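A single protein chain has been omitted; all remaining protein chains appear in their positions.
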Amino acid sequence: MKELAANKEIMVRFSEVGPTGVVKSVAYAHYFEDAREEFGRKYGLEYMRMAKNSFAAPLVELTFKAIRPMYYERPYSVAIRYIPTEAAKILFRYEITDLQSGEVVVTGKTLQVFMDMEYRLLWYKPYYYIAWQKRWEVME
Amino acid sequence: MKELAANKEIMVRFSEVGPTGVVKSVAYAHYFEDAREEFGRKYGLEYMRMAKNSFAAPLVELTFKAIRPMYYERPYSVAIRYIPTEAAKILFRYEITDLQSGEVVVTGKTLQVFMDMEYRLLWYKPYYYIAWQKRWEVME
Amino acid sequence: MKELAANKEIMVRFSEVGPTGVVKSVAYAHYFEDAREEFGRKYGLEYMRMAKNSFAAPLVELTFKAIRPMYYERPYSVAIRYIPTEAAKILFRYEITDLQSGEVVVTGKTLQVFMDMEYRLLWYKPYYYIAWQKRWEVME
Partner (left out) sequence: MKELAANKEIMVRFSEVGPTGVVKSVAYAHYFEDAREEFGRKYGLEYMRMAKNSFAAPLVELTFKAIRPMYYERPYSVAIRYIPTEAAKILFRYEITDLQSGEVVVTGKTLQVFMDMEYRLLWYKPYYYIAWQKRWEVME
């Protein structure tokens, strides 16, 4: 069983800094999204690829924990790790690391479910996704 | 022991709707923020009031669960509930309700810690906050 | 010829405040959007109404001028005014007023064009829009 993971370097936008001088927490959700898109490109699980195969995978759960504040004009990297599950869900774990100090500053996870194009929940994994899991050998 | 709670009606902005026609999940974090500000105004726990008393209460944890999608041009309301804790933390729970159907569409919680104005974590509750808890009788 | 206008009170979100303590300019685009939606509801020119009539009116030009900074926890109002034109375009002018001091703090304008649902530019006004202009007597 392989572990699928990707890394995305991020640049804090000035507009993501709040009145206290540190990055506003709502920006973490955007950084996770950036990492998810990087993962999608690397492993062929992009939104467009899903849409062509007639399903979507909307986010239904997100959790983040801020361990330390993030600052403007410092280099950071988001590590995203795919956690295989038997259920018809996509689970990712995230870690944002301060590249200067090497410290983890934020952790988090997201859960996605499958929907058809009329936005009805799918209780089973779409065929494309099953094939995708086989190709990357993520399930035993 | 009293229960402190507030309600905030929300209006989905067109720019919060994604390509799938439903509200993008990152908007939930904004709706929770709107509710938190409503709560702060109602009970005297606003950011400004804290800053005058030399502390801040940054968000360090956020979780949301989307039960049903949210749509543009429908009325919603966010209920925010204050959950008293012994620890030097502020905990809120949230429920977004579709006012047409009466159904809960999103739930969530946030956790805030206390920092001084140099952004150092406070391990104890600030004096203003202790007095605030007394005034509202939220601790036994 | 009538003048069509609407007003939308706005509440500055804490997340719209930048590190300098004043509202970040990108938020102005959101406030204009709020006013445009208020106008749409008042006069029956909403996005959904357009979509049902098989056209969209994407923003192709936006200008804002900040005369004074905007602050958190002060009341503001956005006035939106419809400027009739012969061309197949929708032009709005905006003024954000500080309700405490009565001063105009931001002005702006936006221009929208008409597109069909395949996102092709329409060189003529859609039928629904011509009828809308007649109903509200905005053209001579």
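A few notes on this one:
Letters A, B and C name the chains as they come in the text, with residue numbers starting at 1 for each one.
The rule is short, and it goes like this: a residue touches a chain if its C-beta (ideal position, glycine included) is under 8 Å from a C-beta of that chain, and two chains touch if they have at least 3 such contacts.
Note that this is a predicted model, so its numbers are computed, not measured.
The absent chain, not drawn in this view, touches the displayed chains A, B, C throughout the complex. Across C:S25, C:S77 or C:T97, the single residue that touches the chain missing here is C:S25. Residues 19-22, 25-26, 29-30, 33, 56, 58-67, 69, 119 are the ones on subunit C that touch the missing chain.
Where subunit A meets the chain that is not shown, the touching residues are 11, 13-15, 30, 33-34, 37, 46-48, 72-73.
Residues 14-15, 17-19, 21, 24, 26, 72 are the ones on subunit B that touch the missing chain.
Rule of thumb we're sticking to: only the chains that are shown with their structure count from here on.
With each centre defined as the average position of its C-alpha atoms, the distance from subunit A to subunit B rounds to 24 Å.
With each centre defined as the average position of its C-alpha atoms, the distance from subunit B to subunit C rounds to 29 Å. Shown for subunit B are the residues in touch with two or more other chains, namely 30, 33, 47.
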